[in-house]
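With one protein chain held back, the other chains of the complex are shown just where they sit.
Naming follows writing order (A and B), and every chain is counted from residue 1.
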Amino acid sequence: MDWNALQLSAELAAWTLVVLLPLGIFAGRWLALTRTRARPWLQALFALPLVLPPTVVGYYLLTLMGSRSALGVLMDSLFDLSLAFSFPGLVLASIFVNLPFAILPVQRGFEAVSQDLHDAAACCGMSRWQAFSRVELPLAWPGVLSAAVLTFGHTLGEFGVVLMVGGNIPGQTRTLSIAIFDRVQAFDPAAAGRMALLLLLISLVTVALGYGTLERRGKQGAGGT
Amino acid sequence: MAKIDWRAVVLLQQFIVAIFFSACLFAGGVAQAAGGPLVAAAASLRFALEEIVDRYAAVTGSSVRLVFGSSGALVQQIENGAPFGLFLSADSGYVERLIAGGYTEGTGTAYGQGALVLFTRPGLLSPPGEGLASLARATSTGQIKRLVIANPEYAPYGRAARAALRHAGLWTQIQPLLVVGANAGQAAHFALEGAVDAALLPLSLAKIPALTKAGNYVVLPAASHPGVSLHQQMVVLRGASDIARNFFVYLQSAEVQAIFSRHGVRAISG
Partner (left out) sequence: MLRVSLEHNAPPLALDLELPLGELSAIVGPSGSGKTSILRAMAGLLRTRRARVSLDGETWADTAQGVWQAARLRPLGFVGQNYALFPHLNAGENVAAALLHLPTATRRERALACLAVVGIAGLAERSPTALSGGQRQRVAMARAIAREPKLLLLDEPFSALDRSTRKRLHIELKRLQASLGVTVVLVTHDLDEAAQLSGHLCLLHHGRLLQQGPTRELLRRPASVESARLLDFPNLCQARLSVSAGSSNILQWGELNIGTSTAIDARPGASVPWTIRASDVFLVKAGHSDEARLGAIVTARVAELIELGDSVLVSLAVENGGGETLRMRLRPGAVRRHDVSPGALVRVALHPEAVIPLIE
């Protein structure tokens, strides 16, 4: 069992979540409330990582972050940091491919908060932040939780982009799914099978916990109107 | 009041924090981050190099981490800044490309001569010694429905396989039966899983126990794939650590040459 890979996967998923969830809440809420005509296009843009093959996304991210790219040169000169084939680069790529999972469910969540309730919050004298934290977020919570679960699960299982951007570097970018692939290539089906089972269990537990929480809240009669 | 208002936020934080820490602690507790320089190597060398790295660790106490892929894909990664210290290619062309691009320290060194084999399921080729001639026959009789090779675009053994098929006049005819693995390792894996009837593989992979149990192979002479030399070259990459350099020297030792040879990468004569 490649515990290193498991740790990497968990760290990658956690970092992705920590960075992406606030971003997803911000962007998803904005998409839900905005009246701009560009909204369908923006949504399509955010959904793009869903429809593009991961290897294609990975290839473009690699060219974007590689040591020969402008970004790569900048990061190298500023922070002495190589994005491609490094954990920070992996986090960045993971954030990008998870955009649709983090934003679109959150958007659905905030769309469920009716204009009536926005009005009521304003007439209760709530500031924007108070309305957000006390009314909007609790009501959009199912969408936010869905986003968190999907992002976490998807990051654990992501393969193509990680392989392209991260390579297969043990201890740095060899996540659990890459390690499984590596074991398969090494004619070690037993180890691959064990790790695949572990990945499956972790994903199952995460998603089940997430939906379990949702259901408990639903039973408290706290669903949206 | 405030507590209840913040219920959702607090729950969310707990969710993230719990996942983060449980995962990190759990995995971190049992994982030992392996250090050591990274050595990028052609997939065909996996089993030879795993043995060599173990021996090296036993002798010097230094550990080396291995990353396998097709030579072409690894070169791509090196050119995009992958932090490898050493590169073992399945041919000399890619090493020359890296040298020309300024990614290396010094020039390449040959460490062996690769060989291409025709691997088939048991009992498929008769008599077994005939190589590609028997492949042609088996193809025309419909005995072979799938032939796997490594990707000729960036895997040297794939390129050798294509050259061999072209030389035997089978390239066009075999197209509908062709399955392409991303690298020699994946091609070997396809062959092992039995999804294919025949494969053109590196000798170094055909010799591993899993494959010898799954079928037979015949070594094809270098003349059967003209234009693709399979001269195996390695090179130190820019920024390599002392351990990487040390390992590079070790790879040229007689002891290592013997291990390579046993795994089907023969020493270059002369």
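The criterion applied here is as follows: contacts are C-beta pairs under 8 Å (C-beta built on N, C-alpha and C of every residue); 3 or more make two chains touch, one makes a residue touch a chain.
All of these numbers come straight from a predicted model, not from anything done at the bench.
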item	value
Residue of A:A70, A:C123 or A:A190 touching the missing chain in the full complex	A:C123
Positions on chain A where the hidden chain makes contact	114, 116-117, 119-127, 130, 134-135, 138-139, 220-225
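What we mean here is this: only the chains that are shown with their structure count from here on.
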item	value
Distance from chain B to chain A - Cα centre to Cα centre, in angstrom	32
Touch list for chain B against partner chain A, complex	5-9, 11-12, 15-16, 19-20, 23-24, 26-28, 30-35, 38, 43, 46, 65-69, 77, 79-83, 185-186, 188-189, 192, 208, 210-211
Footprint of chain B on chain A - complex, ascending	3-4, 6-11, 13-14, 17-18, 21, 62-63, 66-68, 72, 82, 84-86, 133-134, 137-138, 141, 144-145, 148, 152, 167-171, 182, 184-187, 206, 210, 213
